[in-house]
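I have a structure I would like to understand better, so I am pasting it below and will then ask my questions one at a time.
So, subunit A:
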Amino acid sequence: MRRFALRFLRSPEGMVGLVLLACLVAMALLAPFVFPRDPLSIVGRPLIAPFTDASLPLGTDRLGRDVLAGLMHGARASLLVGVFAALVAVAVGTVVGTVAGFAGGLIDEALMRVVDAFQVVPAFLLALAFVSVTGPSLPVIVFAVALGAWTGPARLARAEVLSIRERDYVAAARAIGMHPAEIAFKEVLPNALPPVLALVSVIVASAVLIEAALSFLNLGDPNIVTWGSMIAEGRNVLRTAPFLSIVPGFGLVLTVLGVYLFGEGLVEAMAHRRGRQ
Partner candidate 1 sequence: MTTTLATLRGLSVSYRREGAQTFALRDVDLDIATGGRLAIIGESGSGKSTLALALAGLLPPEASLAGTIDWPGLDHVPVAGRDIGMVFQDPGSSLNPVLTIGEQVSEGAVRHLRLGRATARQRALDLLARVRIPQPQAALAAYPHQFSGGQRQRIAIACAIAASPRLLIADEATSALDMIVQAEITELLDTLVREDGMSLVFITHDIALAAKLADRIAVFRDATLVEVGPARQVLARPSQDYTRSLIATHIDFSAPRLIDERA
Partner candidate 2 sequence: MNRAWLLARRRILSSIPVLLIVVIGTFFLLEMASGDAVDAYLVTLGGDAGLAQSLRERYGLDQSALARLWLYAGSLARLDLGFSVAFNRPILDLILERLPNTLWLMGSAIAMAFTFGTLFGIVAGARPGSAADRALSIGSLALYAVPSFWLGLVLSLVFAVQLRWFPTAGIETIASGKTGFARALDIARHLVLPVSALGFIYLALFLRMMRAGMAEVWRQDFVLAARAKGLARRRIVLRHVARNALLPLVTMLGLQAATMLGGSVVIESVFAIPGFGRLAHEAVAARDAPLLMGIIVVSAVLVIVVNLLVDLAYAWLDPRVGSGEASS
């Protein structure tokens, strides 16, 4: 484990990703202490230009809300949705894939057709439909994003189970009378996990992007500030104050970049570890 961490830290991608993500997490955690007021509340004159007022370093938006406060609070929404949507997607996908791989036969066939069905419907459209039906709130958005993301882990887990299930230790477990479900969750699942984890960074990144796009279309949680909604809000004054749309976009770019780089570092470190075995 320590060697793994060292390898991870030595890869330039992993290091840059870690630093980016650490900054974002710090932003998200510190936001309520640095800006204890609701970031949606009006603090001054509308459209104060950035770097002109020391108490409002990034200025205000069309309604006179603090841009810096919004930026820091916005990190919370992006990270929360990214992490929890990925957790839900991986949990659901892994369970479904493992069950399908282990059960085989008709159950496998049926589950994989469901996976296919979820893959032919655009994930964003699915999220759009789900949010429009249940109403925009953070948990709903998490679930809506996960709805389009669980098929990847499911396919991967199933493939991994199929390749592992014939190996010796599963046969041994069967010989000592373990129940197939017990074998699935005690022996196979932990082994199938590493490649699934490699998929996580992609899921987190796309979750962040889908959440941003939903907020951009005014389908995000209206009670919290998100980068997507800030971009949409700034769009109304794009010609006169382009800054308002551009800055939160950089937040998104850096978040997604950080997630990708972090993931790449993890995969590289894992590949080294596997290579040694």
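What we mean here is this: a residue touches a chain if its C-beta (ideal position, glycine included) is under 8 Å from a C-beta of that chain, and two chains touch if they have at least 3 such contacts; residues count from 1.
These made the cut because all candidates are chains of the complex that A comes from, given by their letters.
Since this is a predicted model, take the numbers as computed values, not measurements.
Within this complex, the numbered candidate that touches subunit A among 1 or 2 is 2. For subunit A in complex with candidate 2, the residues that touch the partner chain are 113-114, 116-117, 119-126, 128-134, 205, 209, 212-213, 216-217, 219, 231, 235, 238-239, 242, 245-246, 249, 252-254, 256-257, 260-261.
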